[in-house]
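Of the protein chains in this complex, one is absent; all others appear in place.
Residue numbering begins at 1 within each chain, and the chains themselves are lettered A, B and C in the order written.
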C-alpha cells in the first residue's frame, strides 16, 4: 500500500472507479475559496471621507464598529469551518464526481456567509431591524451547517473515507455532524418564535465547532504471532 | 517510469521538449482563478441601507432575490466547469508553453462569466430587457464553451495527455467536448431568433456538464506469456 | 524517520496526538489569505471619472498619490509578514487544532491591515487628522505583531516545531518575536503621548522584520565512533 495519500488514488490502480483523484486539488480549491471568503469582507469597510473635518477622524473610525463586527463575525464563522474542513482533509483519501459537486455547493454557502454577517452586525443597532437580521443570520448558518452535513455524507457514502480508519470513529463523527445540523435547523425555527433564543442557540452551536475533534482512530494491523492467544 | 505525475516531467528526461513541467502549478493557478471567480460575486450583493426603516429589513432582504440569483447562477456555472477542470487534471500529465497560454485564455473567460450571470438575473424582472439579457448570457456561455474546447484541443495536440490512457478514451472525450461546443454555438445563434429557445438549449448544455465523465481507461501492459497466442 | 515533511505527520505514526497533519495545507490557506490581502487594495484606487476634461488626466492620476501610498504601505507590511511566515513554515513540522485556530486569528489581522494603511496614507495630507490616523495605524500594527507572537507561541507550546532543530535556535527566535511584540505595544502607548515618536518606532520595528532571520540550526546526530571520547 502506497503511503502517499494523493498519488495512488489517481492512476491505474483504481481503474473502474470513475474520475477518482486524491484530495490534494479539491482541498486546494476549497482552501482558496475559504481564504477569499475570509479576506474579502475587508473591502466592505468604508473609509471615512477625506473631505470631512480631520479632527473628527478618531470618532468616525470608532463609529465603524458595526463594520468591524461584521468582519470579525464572518472571519470567526469561516475560520471555524475552515478548521473543521482542514481536519476532515485527513479523513478523506480520495475524491469523486459527486463528492466534488457536494463540496462546491458547500463552498457556495461559505462564500455567501459574509453577507448575512454584515446584515446582523450592521443592522443590529436598529432595534426595529433586529428580528429580521437575526432570522436572516440564523437561517443562513443553518443552511451552511446542512451543506456541510451533505458534503460529509456524500463523501462517506461514495467511499472516499480513508479505509484505514476505524468504522466506529467515522460513525461518531457522522453522528456529531447530524446533531449539529439538526440543532441548527431547530435554531432556524426557534428564531422565528423568539429571535433572541434562536440567535443564542445558533451562537452556541457555532462556538461548539471550536472544540477539537476526536483524534482519528486507525485500524492497527497487528502482526499475528504464533501461539499468541 | 516514474509514478509521480509532477516530478519526472520537469527535468533532464524531457530535454528538448521545451519548457515542459508537470501540471501541478498550472492546476494551482487555475484552481485559484476558479476560486476567486466563484467567491467574488458576493461583493456585488448590496446591503440594504442602514438609514432605512428597520422594520422593512426583512422585505428588503427578500427583494434582493435577483442578486442572490446572480450569485447562485455564477456559482453553478463556475462550479460545473471547475468539476470538469478538476477531472481533466488527471488526464493531462504535462504542460507546455501553448497549453499554458490556452489555459490562461480559458481562465479569462471563467473570470468574466459572473458578469453575464448578473446581467441575466438582475435584468430578468424587466420584460423589455429579457431578450438582450438572454443574448448576452448565451453568447458568453458559448464563448466559454469554445475556450474550453480550444484549451483541451491544444493540450491534446501538444502531447500533454497521459500516455498511458487509451487513445479511444481520449478521442471520446474530444468528441463530447466538440459536440457541446457546437451545440453552444447553435444556442448562441438560436437565441437571436427565439431567445427563450436559445436560453433553454444553453441551460440544458450546462446542466449536461453535471453528469459524471467516463471513467479513464488505461492501457494495461499485460505481461507477454510464452506460448500464449 | 521520514524526510518528507508533510506525509509522515498525517497517519498512523501519530495516532493519539489528535488531528495532527503536516503544515502543507495550513501554509496553503495562509498563503492564499496573504495573497488576497496583498492584492485586494488595488480595488480601492478610484479611476478618474471619464466625464472629466481629458487634458486633466495626467494631473488627476498624479493626485492619487495618497491612494498609491496606501497600496504600497499595505503591500510592504503584508509582504514583510509573508516573508516571515514563509520562513517559519520551515520551522514547524506539524499542525494541530489550536495552532490552526491561532493561525486563523493571525490571518484575520493580516486581512484587516490594508484598511489602517489606507487610513494613514489617505488622511495624512490633512494635518488635523494625522494624530488619529497615526493612533489607528500603530495600534493596528501592534495587534498584528501580538497576533504573530500568539500564533508562534501556540505552535511552539503544542510541540509543532521540527524536533530536529536545536532548542537554543528556537529559543532565540521566540525571544526576538517577544521583543518585537513588546516594543510594538510600547509604540502603541507612545503614539498617544507623541504620535510622531510612536509612528517612528513602529516604522523601525516593521523595517526590522526585513532583516534575514537566523539560519536554522539542526541537531546533527553524529555517528558514535568506538574509542572516541
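Going forward, a residue touches a chain if its C-beta (ideal position, glycine included) is under 8 Å from a C-beta of that chain, and two chains touch if they have at least 3 such contacts.
Just so it is clear, the model here is predicted, and its values are computed rather than measured.
Enquirer: So which of B:80, B:129 or B:210 would be touching the chain we can't see?
Expert: B:129
Enquirer: For the chain left off this view, which of B:119, B:138, B:165 or B:180 is in contact with it?
Expert: Of all options in B:119, B:138, B:165 or B:180, contact with the hidden chain holds for B:119.
Enquirer: Which of C:82, C:99 or C:195 touches the chain that is not shown?
Expert: Missing-chain contact among the listed residues: C:82.
Enquirer: Kindly note down the residues of chain B that lie in touch with the hidden chain.
Expert: Output for chain B: 7, 10-12, 15-19, 21, 25-26, 28-29, 32-33, 35-37, 40, 43-44, 66, 95, 97-98, 100-101, 104-105, 107-108, 111-112, 114-115, 118-119, 122-123, 125-133, 135-136.
Enquirer: For chain C, which positions touch the chain that isn't shown here?
Expert: 3-5, 27-28, 31-32, 34-36, 38-40, 42-43, 45, 47-48, 50, 53-55, 57-58, 61, 71-72, 75, 79, 82-83, 86-87, 89-90, 164, 210, 212-213, 215-218, 220
Basically, only the chains that are shown with their structure count from here on.
Enquirer: Distance-wise, how many Å sit between the C-alpha centres of chain B and chain C, to the nearest whole number?
Expert: 35
Enquirer: Need the CA-centroid distance for the pair chain A / chain C, whole Å please.
Expert: Each chain reduced to its C-alpha mean, chain A and chain C end up 25 Å apart.
Enquirer: Could you list the positions in chain A whose residues touch two or more of the other chains?
Expert: 28, 32, 35-36, 40, 43
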